[in-house]
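Below you'll find the structure, written out as structure tokens, and then a few comments.
The complex appears here without one of its protein chains, the remainder shown in place.
After this line comes subunit A, so read on.
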Amino acid sequence: MTAVSTQRRHRMGLLLFTAVFTLLMALCITQPIQARAAEAVPTCNPSATNGCVNGILQDANKTAIAGITITLSGAESATTTTDANGNWAFSVSKDGKYTVAMDESVAKQHGLKAATATVEIKMNSFDKARQVVRFDKPAPAESNGGAGSGAGASTGAANGKSGGSTGATSGTAETSGSSLGANIGARFWQQLFSGVIFGLMLGLMSVGMNLVYGTTGLSSFSHGEQVSLGGLMAYVGTQILHWPLVPAAIFAVAVGALTGWIQNEIVWAPLRRKRVGTMQQMIVTIGLSMALQYLFQFFFGGDIKGIVKSVPASFRLGPVTTDAPTLISAGIAIVVIIGVSLFLYNTRLGRATRAVSDNAALAAASGINVEQVVRIVWIISCAMAALSGVLLGVYLNGISWNTGATLLLLMFAAVTLGGLGTANGALVGSLIIGVVADMSSLVIPNDMRYASALAILIIVLLVRPQGIFGKQQRVG
């Protein structure tokens, strides 16, 4: 009787929760989306309601030009200044032609061939939602020197017809509506693709995090900072020490592995020896996360650091537009994840790791050196986090002091979804979270897409708290 009523109450709670959540979401969608003016942003991601005009201002030798005022005019207007890496971006909310301009004297001084460029933004056309502006070509009357816009001419034109009639004249709300209808197919594949890429990178992070959880029972809040550390170390390698990308990446991973080893030796191993509970250890990781995060801000400042400066040439692959660094990053992520699975299932040490995850006391009794295993898990986990930071930095064109912190909750969501403590579960969870986070921007505003991933975390905890691959009895 009690069991039944408890279960019913549980259901009721779930229902209530989802109902209110859906209501909230619905509220957000039905809010008439105002046509907002163009604004200067640090980075810009196109969505159903905004397009992007951005670029990296570099001189003929590919050195960044910082502190240059860039003005946007046309359908909307705004002004921005290039940052330390020459990056600048505008988020615009109307379709139409935009002219980007800077002072003629600046262009001459840095050997640029043009001081103005005109691009056309169509938010519902996936290859015209973002226009990358370059000033290294002489400007004809109209040039859309966008890196990826030439390739998809046929699709662009076809979409241009359907979108052009409604989009250019009417308000933004309507445009987003029509884009949902007319162009859902193209956007669907593009978002699916970027979701999978993002999921793979998230997988690199969360597999490591889950290994630590499995062997020590600790949900590490400072894992996000390990990701930022990797990206920032790669930035140090390429931009401060002027190394090529590959040695810089190796350097970053080595630093990551080293921090994993050091923090296990001086913090976590002593705490485990003192038999400090995992809840207390979790609060220690929160403190560590805060300290590290602001230490990064102290040394690297608050802006986004680009690991590679050049804009890669993009090409079309089936229904999606992509570029070489993205595909290579995804490839590396897949290889590393497969490597870790092989390690876990086919080597002595890997089997020992799984034994410790399963039952640490029993593993110790059967002669496995648990401390040794945990040490290796910390090193692997932090090295993987650093690697994912590098790949993410290359994929997203930059990393900042709090990149990892914003991803931390997505890692938690991925790990919980897959099942706490199960290595492969984390990968599956990450892919689902990555795809959902990116695909949800098809239906909800772009800046809310992480909220949808977190909502999954909550719903999973309600419906199946042990996750997809978790064991039933774990949950109290």
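Quick notes
Definition applied: a contact is a pair of C-beta atoms (placed from the backbone, for glycine too) under 8 Å apart; a residue touches a chain by one contact, two chains touch by 3 or more; residues count from 1.
Assume contacts and distances are computed from a predicted model.
The complex appears with one chain absent; UniProt names that chain "Branched-chain amino acid ABC transporter permease" among the candidates "Cytochrome c-type biogenesis protein CcsB", "Peroxiredoxin", "sulfate adenylyltransferase" or "Branched-chain amino acid ABC transporter permease". Contact with the chain not shown here comes from a single listed residue; of A:Ile240, A:Ile262 or A:Met279, that residue is A:Met279.
Looking at A:Ile184, A:Met448 or A:Ile468, the residue that reaches the missing chain in the full complex is A:Met448. Hidden from this view is one chain, which touches subunit A at 6, 9-10, 12-14, 16-17, 20, 24, 28-29, 31-34, 36, 49, 219, 267, 271, 276-280, 282-284, 286-295, 297-298, 301-302, 405, 409, 412-413, 416, 444-445, 447-448, 450-451, 454-455, 457-458, 461-462, 465, 475-476.
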